[in-house]
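Only one protein chain is missing from this complex, and each of the others stays in its spot.
Letters A and B name the chains as they come in the text, with residue numbers starting at 1 for each one.
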Amino acid sequence: MNARHPPGLLEGAFLILRKDLLIEWHTRARLNALLFFALATLLIFSFALGPDTKLLEQNAGGYLWLAILFASLMALGESFRVERENASLDGLRLLPVNPRAVFLGKALGNAAILFGLSLVLIPVMVGLFGVSLALGLGSLGLILVLGCLAISAPGTLYSAIASNARARDVLLPLLLFPLIIPALLAAVKATSLVFQGDPMSQLNSWLLLLGGFNLTYWGLGVALFPQVIEE
Amino acid sequence: MDETPAASAPAIELRALSKRFGRHWALAGVDYTLARGDSLLLTGPNGSGKTTLLRLIATAISPSFGAIRVAGLDAVRDREELRRRTGLLSHSSFLYEDLTGEQNLVLAARLLGIPDAQNSARSLLERVGLDWRSGRPVRQFSAGMRKRAAIAKLLLKPPALVLALLDEPFGELDPSGIALMERLIAELLANGVAIVLATHMVDQGRALCRQRLHLQEGRVASP
Partner (left out) sequence: MAQRTRQGLFALAVAMLAIGAWLGLSWAPPDREMGDVQRIMYVHVPSMWMALLAMTLNFACSIGYLLKKSWAFDSLAEASAEVGMLFGAVGLALGSIWARPTWGVWWTWDPRLTTAAILLVAYAGYLALRRFVEDPERRAVWAAVTGIVAFVDVPLIWYSVQWWRSIHQIQSSPKTVDPQMVLTLRWNTFAFLALGIFFIWSRYRVAQSERRHELAAPPTLPSAPQGLTASGVRL
(Lines give C-alpha, C1' and ligand atoms only; values in the text may rest on other atoms or scores of the structure.)
Protein backbone atom coordinates (compact mmCIF):
# COMPACT_ATOMS: atom_id res chain seq x y z
CA MET A 1 0.00 0.00 0.00
CA ASN A 2 1.37 3.44 -0.83
CA ALA A 3 2.68 5.33 2.15
CA ARG A 4 0.62 8.29 3.30
CA HIS A 5 2.15 11.71 3.74
CA PRO A 6 -0.26 13.88 5.70
CA PRO A 7 0.08 17.49 4.59
CA GLY A 8 1.94 19.98 6.77
CA LEU A 9 0.42 23.14 8.19
CA LEU A 10 0.69 25.30 5.07
CA GLU A 11 -0.32 22.57 2.66
CA GLY A 12 -3.31 21.71 4.84
CA ALA A 13 -4.26 25.40 4.99
CA PHE A 14 -4.01 25.60 1.24
CA LEU A 15 -6.33 22.60 0.81
CA ILE A 16 -8.90 24.20 3.13
CA LEU A 17 -8.53 27.54 1.34
CA ARG A 18 -9.10 25.88 -2.01
CA LYS A 19 -12.14 24.07 -0.67
CA ASP A 20 -13.68 27.30 0.60
CA LEU A 21 -13.03 29.17 -2.64
CA LEU A 22 -14.40 26.22 -4.59
CA ILE A 23 -17.59 26.28 -2.54
CA GLU A 24 -17.88 30.04 -3.08
CA TRP A 25 -17.43 29.50 -6.80
CA HIS A 26 -20.09 26.79 -6.88
CA THR A 27 -22.53 29.15 -5.20
CA ARG A 28 -21.53 32.33 -6.96
CA ALA A 29 -25.04 33.71 -6.66
CA ARG A 30 -24.14 34.30 -3.03
CA LEU A 31 -21.04 36.24 -4.00
CA ASN A 32 -23.09 38.34 -6.38
CA ALA A 33 -25.52 39.12 -3.60
CA LEU A 34 -22.61 40.13 -1.41
CA LEU A 35 -21.29 42.45 -4.09
CA PHE A 36 -24.64 44.12 -4.64
CA PHE A 37 -25.04 44.52 -0.91
CA ALA A 38 -21.72 46.38 -0.73
CA LEU A 39 -22.68 48.54 -3.71
CA ALA A 40 -26.04 49.33 -2.18
CA THR A 41 -24.28 50.33 1.02
CA LEU A 42 -22.05 52.75 -0.89
CA LEU A 43 -25.09 54.22 -2.63
CA ILE A 44 -26.90 54.68 0.64
CA PHE A 45 -23.93 56.55 2.07
CA SER A 46 -23.92 58.95 -0.84
CA PHE A 47 -27.60 59.67 -0.33
CA ALA A 48 -27.38 59.86 3.43
CA LEU A 49 -24.73 62.54 3.27
CA GLY A 50 -26.29 64.65 0.57
CA PRO A 51 -25.02 65.85 -2.81
CA ASP A 52 -22.07 67.85 -1.50
CA THR A 53 -19.39 66.27 -3.65
CA LYS A 54 -16.55 67.79 -1.63
CA LEU A 55 -17.79 66.02 1.47
CA LEU A 56 -18.24 62.74 -0.35
CA GLU A 57 -14.76 62.88 -1.77
CA GLN A 58 -13.21 63.66 1.62
CA ASN A 59 -14.93 60.80 3.40
CA ALA A 60 -14.70 58.29 0.58
CA GLY A 61 -12.14 56.19 2.44
CA GLY A 62 -14.53 55.81 5.35
CA TYR A 63 -17.43 54.73 3.15
CA LEU A 64 -15.31 52.17 1.36
CA TRP A 65 -14.19 50.49 4.54
CA LEU A 66 -17.63 50.60 6.10
CA ALA A 67 -19.04 48.88 3.04
CA ILE A 68 -16.30 46.24 3.24
CA LEU A 69 -16.88 45.80 6.98
CA PHE A 70 -20.63 45.28 6.61
CA ALA A 71 -20.08 42.88 3.74
CA SER A 72 -17.55 40.99 5.86
CA LEU A 73 -20.28 40.14 8.37
CA MET A 74 -22.15 38.30 5.68
CA ALA A 75 -19.06 36.58 4.33
CA LEU A 76 -17.83 35.53 7.76
CA GLY A 77 -21.21 34.24 8.81
CA GLU A 78 -21.48 32.24 5.63
CA SER A 79 -18.01 30.79 6.09
CA PHE A 80 -19.12 28.89 9.17
CA ARG A 81 -22.70 28.22 8.20
CA VAL A 82 -21.20 26.06 5.50
CA GLU A 83 -19.29 24.10 8.14
CA ARG A 84 -22.30 23.69 10.39
CA GLU A 85 -24.62 22.23 7.75
CA ASN A 86 -23.46 18.64 8.07
CA ALA A 87 -21.12 19.09 10.99
CA SER A 88 -18.39 19.32 8.35
CA LEU A 89 -16.10 21.15 10.73
CA ASP A 90 -16.35 18.16 13.07
CA GLY A 91 -15.55 15.97 10.09
CA LEU A 92 -12.36 17.94 9.46
CA ARG A 93 -11.45 17.82 13.13
CA LEU A 94 -11.86 14.05 13.27
CA LEU A 95 -10.00 13.26 10.06
CA PRO A 96 -7.74 14.60 11.76
CA VAL A 97 -6.84 17.94 10.27
CA ASN A 98 -4.63 20.38 12.17
CA PRO A 99 -7.06 23.03 13.49
CA ARG A 100 -4.48 25.74 12.82
CA ALA A 101 -4.50 24.76 9.17
CA VAL A 102 -8.29 25.11 9.22
CA PHE A 103 -7.96 28.59 10.71
CA LEU A 104 -5.33 29.73 8.23
CA GLY A 105 -7.25 28.31 5.28
CA LYS A 106 -10.58 29.79 6.26
CA ALA A 107 -9.21 33.16 7.33
CA LEU A 108 -7.19 33.52 4.13
CA GLY A 109 -10.25 32.51 2.12
CA ASN A 110 -12.38 35.15 3.82
CA ALA A 111 -9.66 37.74 3.27
CA ALA A 112 -9.48 36.79 -0.41
CA ILE A 113 -13.22 37.27 -0.84
CA LEU A 114 -13.12 40.65 0.86
CA PHE A 115 -10.14 41.69 -1.24
CA GLY A 116 -11.91 40.70 -4.44
CA LEU A 117 -14.94 42.65 -3.31
CA SER A 118 -12.85 45.73 -2.59
CA LEU A 119 -11.24 45.59 -6.03
CA VAL A 120 -14.68 45.81 -7.62
CA LEU A 121 -15.65 48.67 -5.32
CA ILE A 122 -12.67 50.87 -6.22
CA PRO A 123 -13.82 51.81 -9.74
CA VAL A 124 -17.28 52.42 -8.30
CA MET A 125 -15.75 54.81 -5.79
CA VAL A 126 -13.89 56.59 -8.56
CA GLY A 127 -17.14 56.98 -10.47
CA LEU A 128 -19.59 57.72 -7.65
CA PHE A 129 -17.43 59.84 -5.38
CA GLY A 130 -15.03 61.31 -7.90
CA VAL A 131 -11.92 60.22 -6.02
CA SER A 132 -8.60 59.97 -7.73
CA LEU A 133 -5.68 57.75 -6.86
CA ALA A 134 -3.13 60.40 -5.89
CA LEU A 135 -0.68 57.86 -4.50
CA GLY A 136 -1.19 55.21 -7.10
CA LEU A 137 -2.62 51.73 -7.35
CA GLY A 138 0.27 49.98 -5.60
CA SER A 139 -0.24 51.78 -2.29
CA LEU A 140 -3.98 51.27 -2.53
CA GLY A 141 -3.53 47.60 -3.25
CA LEU A 142 -1.30 47.18 -0.21
CA ILE A 143 -3.80 48.92 2.05
CA LEU A 144 -6.64 46.77 0.72
CA VAL A 145 -4.67 43.59 1.32
CA LEU A 146 -3.64 44.54 4.85
CA GLY A 147 -7.12 45.78 5.72
CA CYS A 148 -8.91 42.68 4.46
CA LEU A 149 -6.44 40.44 6.28
CA ALA A 150 -6.98 42.51 9.44
CA ILE A 151 -10.75 42.04 9.33
CA SER A 152 -10.54 38.40 8.41
CA ALA A 153 -8.31 37.05 11.18
CA PRO A 154 -10.33 38.11 14.22
CA GLY A 155 -13.51 37.80 12.15
CA THR A 156 -12.87 34.14 11.44
CA LEU A 157 -12.03 33.46 15.08
CA TYR A 158 -15.17 35.21 16.32
CA SER A 159 -17.36 33.73 13.62
CA ALA A 160 -16.37 30.25 14.75
CA ILE A 161 -17.59 31.18 18.22
CA ALA A 162 -20.67 33.19 17.28
CA SER A 163 -21.98 30.62 14.80
CA ASN A 164 -22.56 28.25 17.70
CA ALA A 165 -24.27 30.73 19.99
CA ARG A 166 -27.76 32.15 20.11
CA ALA A 167 -28.35 35.47 18.37
CA ARG A 168 -25.33 34.73 16.19
CA ASP A 169 -26.16 37.47 13.68
CA VAL A 170 -26.03 40.09 16.39
CA LEU A 171 -23.15 38.61 18.34
CA LEU A 172 -20.61 38.65 15.53
CA PRO A 173 -20.73 42.40 14.84
CA LEU A 174 -20.96 43.14 18.56
CA LEU A 175 -17.76 41.18 19.19
CA LEU A 176 -15.91 42.19 16.04
CA PHE A 177 -16.60 45.89 15.62
CA PRO A 178 -14.99 47.29 18.78
CA LEU A 179 -12.00 45.04 18.28
CA ILE A 180 -11.42 46.08 14.70
CA ILE A 181 -11.41 49.83 15.34
CA PRO A 182 -7.62 50.26 15.25
CA ALA A 183 -7.43 48.45 11.92
CA LEU A 184 -10.42 50.35 10.58
CA LEU A 185 -8.92 53.69 11.62
CA ALA A 186 -5.63 52.86 10.02
CA ALA A 187 -7.20 51.55 6.81
CA VAL A 188 -9.53 54.53 6.45
CA LYS A 189 -6.78 57.06 7.13
CA ALA A 190 -4.38 55.35 4.77
CA THR A 191 -7.01 55.10 2.04
CA SER A 192 -7.88 58.78 2.43
CA LEU A 193 -4.21 59.61 2.02
CA VAL A 194 -4.11 57.55 -1.17
CA PHE A 195 -7.14 59.43 -2.49
CA GLN A 196 -6.06 62.91 -1.43
CA GLY A 197 -2.29 62.85 -1.26
CA ASP A 198 0.10 62.57 1.63
CA PRO A 199 1.93 65.86 2.16
CA MET A 200 3.16 64.96 5.66
CA SER A 201 4.26 61.38 4.87
CA GLN A 202 1.89 59.81 7.35
CA LEU A 203 1.13 56.76 5.25
CA ASN A 204 3.89 54.67 6.74
CA SER A 205 2.70 55.05 10.32
CA TRP A 206 -0.77 53.86 9.38
CA LEU A 207 0.65 50.96 7.43
CA LEU A 208 2.76 50.08 10.45
CA LEU A 209 -0.31 50.04 12.65
CA LEU A 210 -2.12 47.81 10.16
CA GLY A 211 0.89 45.52 10.01
CA GLY A 212 1.12 45.31 13.80
CA PHE A 213 -2.57 44.60 14.10
CA ASN A 214 -2.32 41.82 11.55
CA LEU A 215 0.67 40.23 13.26
CA THR A 216 -1.10 40.28 16.60
CA TYR A 217 -4.39 38.89 15.40
CA TRP A 218 -3.14 36.25 13.05
CA GLY A 219 -0.93 35.11 15.91
CA LEU A 220 -3.81 35.04 18.37
CA GLY A 221 -6.04 33.31 15.85
CA VAL A 222 -3.56 30.53 15.21
CA ALA A 223 -2.96 30.14 18.95
CA LEU A 224 -6.58 30.17 20.09
CA PHE A 225 -8.58 28.62 17.23
CA PRO A 226 -7.89 24.99 18.24
CA GLN A 227 -9.43 25.61 21.66
CA VAL A 228 -12.41 27.32 20.07
CA ILE A 229 -13.44 24.38 17.89
CA GLU A 230 -12.62 21.49 20.22
CA GLU A 231 -15.40 20.11 22.39
CA MET B 1 6.43 7.33 26.76
CA ASP B 2 5.84 4.92 23.91
CA GLU B 3 2.77 6.03 22.01
CA THR B 4 2.42 3.25 19.49
CA PRO B 5 -0.49 1.03 20.48
CA ALA B 6 0.46 -2.32 21.92
CA ALA B 7 -0.58 -5.20 19.71
CA SER B 8 -2.46 -6.77 22.54
CA ALA B 9 -4.13 -3.63 23.88
CA PRO B 10 -7.92 -3.87 23.91
CA ALA B 11 -9.75 -1.98 21.19
CA ILE B 12 -11.72 -0.02 23.77
CA GLU B 13 -11.42 0.48 27.52
CA LEU B 14 -14.00 2.57 29.31
CA ARG B 15 -13.68 3.37 33.00
CA ALA B 16 -16.41 5.25 34.88
CA LEU B 17 -17.11 7.15 31.66
CA SER B 18 -19.55 9.99 32.21
CA LYS B 19 -20.69 12.91 30.11
CA ARG B 20 -22.99 15.68 31.13
CA PHE B 21 -24.68 18.36 29.07
CA GLY B 22 -25.55 21.06 31.59
CA ARG B 23 -27.79 19.49 34.19
CA HIS B 24 -28.29 16.26 32.31
CA TRP B 25 -25.98 13.25 32.51
CA ALA B 26 -26.13 11.63 29.07
CA LEU B 27 -23.77 8.93 30.30
CA ALA B 28 -23.22 8.07 33.94
CA GLY B 29 -20.45 5.71 34.86
CA VAL B 30 -20.01 3.31 31.95
CA ASP B 31 -17.38 0.58 32.33
CA TYR B 32 -16.59 -1.67 29.42
CA THR B 33 -13.73 -3.39 27.65
CA LEU B 34 -13.77 -4.54 24.06
CA ALA B 35 -11.02 -6.86 22.83
CA ARG B 36 -8.97 -5.98 19.79
CA GLY B 37 -10.73 -6.81 16.54
CA ASP B 38 -13.95 -7.73 18.34
CA SER B 39 -17.45 -6.56 17.40
CA LEU B 40 -19.91 -4.83 19.71
CA LEU B 41 -23.62 -4.26 19.26
CA LEU B 42 -24.75 -1.16 21.14
CA THR B 43 -28.45 -0.99 21.85
CA GLY B 44 -30.78 1.08 23.95
CA PRO B 45 -33.88 3.24 23.64
CA ASN B 46 -33.73 6.77 22.23
CA GLY B 47 -31.87 9.10 24.53
CA SER B 48 -30.04 6.30 26.31
CA GLY B 49 -26.65 7.72 25.37
CA LYS B 50 -25.59 5.56 22.41
CA THR B 51 -24.67 8.47 20.16
CA THR B 52 -22.92 10.24 23.03
CA LEU B 53 -20.88 7.13 23.73
CA LEU B 54 -19.82 6.76 20.11
CA ARG B 55 -18.90 10.43 19.88
CA LEU B 56 -16.86 10.18 23.06
CA ILE B 57 -14.90 7.18 21.80
CA ALA B 58 -14.37 8.94 18.46
CA THR B 59 -13.05 11.97 20.46
CA ALA B 60 -15.63 14.26 18.88
CA ILE B 61 -16.45 15.32 22.43
CA SER B 62 -14.47 14.98 25.63
CA PRO B 63 -15.56 13.18 28.81
CA SER B 64 -16.86 15.01 31.86
CA PHE B 65 -15.51 12.27 34.06
CA GLY B 66 -13.84 8.92 33.65
CA ALA B 67 -11.44 7.68 31.01
CA ILE B 68 -11.37 6.20 27.53
CA ARG B 69 -8.56 4.26 25.95
CA VAL B 70 -8.56 3.06 22.36
CA ALA B 71 -5.86 0.59 21.36
CA GLY B 72 -3.90 1.72 24.40
CA LEU B 73 -4.07 5.43 23.51
CA ASP B 74 -5.73 7.88 25.87
CA ALA B 75 -8.66 9.66 24.25
CA VAL B 76 -7.78 13.04 25.73
CA ARG B 77 -3.99 13.07 25.70
CA ASP B 78 -3.36 11.22 22.44
CA ARG B 79 -6.35 12.62 20.66
CA GLU B 80 -4.78 13.37 17.32
CA GLU B 81 -3.14 9.95 17.03
CA LEU B 82 -6.38 8.30 18.05
CA ARG B 83 -8.33 10.13 15.38
CA ARG B 84 -6.11 8.60 12.72
CA ARG B 85 -7.08 5.16 13.95
CA THR B 86 -10.81 5.54 14.47
CA GLY B 87 -13.56 6.22 11.99
CA LEU B 88 -16.99 7.53 12.86
CA LEU B 89 -20.11 7.07 10.74
CA SER B 90 -22.63 9.38 12.32
CA HIS B 91 -26.01 10.99 11.79
CA SER B 92 -24.27 13.97 10.24
CA SER B 93 -22.58 13.15 6.98
CA PHE B 94 -19.63 15.55 7.43
CA LEU B 95 -19.97 16.41 3.75
CA TYR B 96 -19.95 19.81 2.08
CA GLU B 97 -23.33 20.33 0.45
CA ASP B 98 -22.07 22.45 -2.41
CA LEU B 99 -19.27 20.14 -3.50
CA THR B 100 -19.74 16.94 -5.47
CA GLY B 101 -19.21 13.55 -3.88
CA GLU B 102 -15.90 13.28 -5.69
CA GLN B 103 -14.71 16.71 -4.53
CA ASN B 104 -15.60 15.84 -0.94
CA LEU B 105 -13.72 12.56 -1.08
CA VAL B 106 -10.71 14.02 -2.87
CA LEU B 107 -10.43 16.74 -0.24
CA ALA B 108 -10.53 14.19 2.57
CA ALA B 109 -8.04 11.97 0.77
CA ARG B 110 -5.60 14.83 0.28
CA LEU B 111 -5.95 15.91 3.90
CA LEU B 112 -5.13 12.36 4.92
CA GLY B 113 -2.11 12.44 2.65
CA ILE B 114 -3.30 9.62 0.41
CA PRO B 115 -1.29 9.62 -2.80
CA ASP B 116 -3.28 9.69 -6.04
CA ALA B 117 -6.27 11.09 -4.19
CA GLN B 118 -8.53 11.38 -7.21
CA ASN B 119 -8.36 7.73 -8.22
CA SER B 120 -8.75 6.53 -4.64
CA ALA B 121 -11.82 8.73 -4.30
CA ARG B 122 -13.34 7.53 -7.54
CA SER B 123 -12.81 3.85 -6.82
CA LEU B 124 -14.30 4.19 -3.35
CA LEU B 125 -17.34 6.00 -4.69
CA GLU B 126 -17.84 3.25 -7.24
CA ARG B 127 -17.52 0.69 -4.50
CA VAL B 128 -20.37 2.22 -2.54
CA GLY B 129 -22.48 2.42 -5.65
CA LEU B 130 -22.33 6.15 -6.36
CA ASP B 131 -21.90 7.59 -9.83
CA TRP B 132 -19.14 10.15 -9.48
CA ARG B 133 -19.32 11.08 -13.13
CA SER B 134 -22.63 12.86 -12.80
CA GLY B 135 -20.93 15.71 -10.94
CA ARG B 136 -23.97 16.43 -8.83
CA PRO B 137 -23.38 18.40 -5.64
CA VAL B 138 -24.24 16.64 -2.38
CA ARG B 139 -27.12 19.05 -1.99
CA GLN B 140 -28.91 17.11 -4.72
CA PHE B 141 -28.26 13.72 -3.14
CA SER B 142 -30.96 11.64 -1.56
CA ALA B 143 -30.54 10.64 2.08
CA GLY B 144 -29.38 7.18 1.06
CA MET B 145 -26.81 8.56 -1.35
CA ARG B 146 -25.46 10.82 1.39
CA LYS B 147 -25.06 7.80 3.61
CA ARG B 148 -23.15 5.97 0.92
CA ALA B 149 -20.87 8.97 0.38
CA ALA B 150 -20.23 9.13 4.13
CA ILE B 151 -19.35 5.44 4.10
CA ALA B 152 -16.93 6.00 1.24
CA LYS B 153 -15.28 8.78 3.27
CA LEU B 154 -14.92 6.42 6.22
CA LEU B 155 -13.25 3.86 3.99
CA LEU B 156 -10.46 6.32 3.24
CA LYS B 157 -9.03 5.62 6.65
CA PRO B 158 -7.83 2.00 6.47
CA PRO B 159 -5.26 0.53 6.85
CA ALA B 160 -4.50 2.70 9.89
CA LEU B 161 -8.01 2.00 11.13
CA VAL B 162 -8.25 0.06 14.37
CA LEU B 163 -11.83 0.84 15.34
CA ALA B 164 -14.92 1.75 13.33
CA LEU B 165 -17.82 3.42 15.14
CA LEU B 166 -21.11 3.08 13.28
CA ASP B 167 -24.12 5.04 14.50
CA GLU B 168 -27.29 3.70 12.87
CA PRO B 169 -25.44 2.83 9.65
CA PHE B 170 -28.45 1.11 8.10
CA GLY B 171 -30.67 4.16 8.38
CA GLU B 172 -31.78 5.63 5.06
CA LEU B 173 -30.20 2.84 3.03
CA ASP B 174 -32.15 0.81 0.51
CA PRO B 175 -31.82 -3.02 0.53
CA SER B 176 -28.75 -2.95 -1.72
CA GLY B 177 -27.25 -0.34 0.57
CA ILE B 178 -27.93 -2.47 3.63
CA ALA B 179 -26.31 -5.45 1.94
CA LEU B 180 -23.32 -3.25 1.08
CA MET B 181 -23.02 -2.11 4.69
CA GLU B 182 -23.14 -5.70 5.93
CA ARG B 183 -20.43 -6.69 3.47
CA LEU B 184 -18.23 -3.80 4.55
CA ILE B 185 -18.65 -4.63 8.22
CA ALA B 186 -17.67 -8.23 7.53
CA GLU B 187 -14.66 -7.01 5.55
CA LEU B 188 -13.52 -4.65 8.27
CA LEU B 189 -13.80 -7.40 10.87
CA ALA B 190 -11.86 -9.74 8.63
CA ASN B 191 -9.09 -7.12 8.49
CA GLY B 192 -8.87 -6.97 12.27
CA VAL B 193 -10.76 -3.69 12.67
CA ALA B 194 -12.96 -3.62 15.78
CA ILE B 195 -16.54 -2.50 15.24
CA VAL B 196 -19.05 -0.79 17.47
CA LEU B 197 -22.46 -0.85 15.87
CA ALA B 198 -25.30 1.16 17.36
CA THR B 199 -28.59 0.21 15.81
CA HIS B 200 -32.23 -0.41 16.50
CA MET B 201 -32.19 -3.29 14.03
CA VAL B 202 -31.25 -5.69 16.78
CA ASP B 203 -31.53 -8.91 14.78
CA GLN B 204 -29.25 -7.57 12.04
CA GLY B 205 -26.86 -6.36 14.67
CA ARG B 206 -26.80 -9.63 16.56
CA ALA B 207 -25.94 -11.47 13.36
CA LEU B 208 -22.92 -9.23 12.78
CA CYS B 209 -21.61 -8.66 16.30
CA ARG B 210 -20.30 -10.99 18.94
CA GLN B 211 -20.66 -8.76 21.98
CA ARG B 212 -23.57 -6.66 23.12
CA LEU B 213 -23.87 -3.63 25.38
CA HIS B 214 -27.25 -2.25 26.31
CA LEU B 215 -27.68 1.27 27.63
CA GLN B 216 -30.56 2.68 29.58
CA GLU B 217 -30.56 6.32 30.66
CA GLY B 218 -26.80 6.59 30.32
CA ARG B 219 -25.97 3.47 32.27
CA VAL B 220 -25.18 -0.09 31.36
CA ALA B 221 -28.30 -2.22 31.75
CA SER B 222 -29.49 -5.63 30.80
CA PRO B 223 -31.47 -5.67 27.56
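General remarks:
The working rule: a contact is a pair of C-beta atoms (placed from the backbone, for glycine too) under 8 Å apart; a residue touches a chain by one contact, two chains touch by 3 or more.
For clarity, every value in this text was computed on a predicted model and none was experimentally measured.
The hidden chain makes contact, of the residues A:Ala87, A:Ala186 or A:Val222, with A:Ala186. Interface note for the absent chain: among A:Ile44, A:Val120 or A:Leu220, the touching residue is A:Leu220.
From the set A:Leu56, A:Leu175 or A:Val222, the residue in touch with the chain omitted from the display is A:Leu175, counting the whole complex. Touching the omitted chain from chain A are residues 154, 157-158, 161-162, 164-167, 170-171, 174-175, 177-179, 181-182, 185-186, 189, 205-206, 209, 212-213, 216-217, 220, 224, 227-228, 231.
The set of chain B residues touching the chain not shown comprises 13, 15-16, 18, 20-25, 28-29, 62-67, 69, 74, 76-77.
Quick note on the criterion: only the chains that are shown with their structure count from here on.
If each chain is reduced to the centroid of its CA atoms, chain A and chain B end up 37 Å from each other. For chain A in complex with chain B, the touching residues are 1-7, 12, 15, 19, 22-23, 26-27, 82, 85-88, 90-97, 230-231. Of all the residues in chain B, the ones that touch chain A in their complex are 58-62, 79-80, 83-84, 88, 90, 92-99, 103, 107-108, 110-116, 137-138, 153, 159-160.
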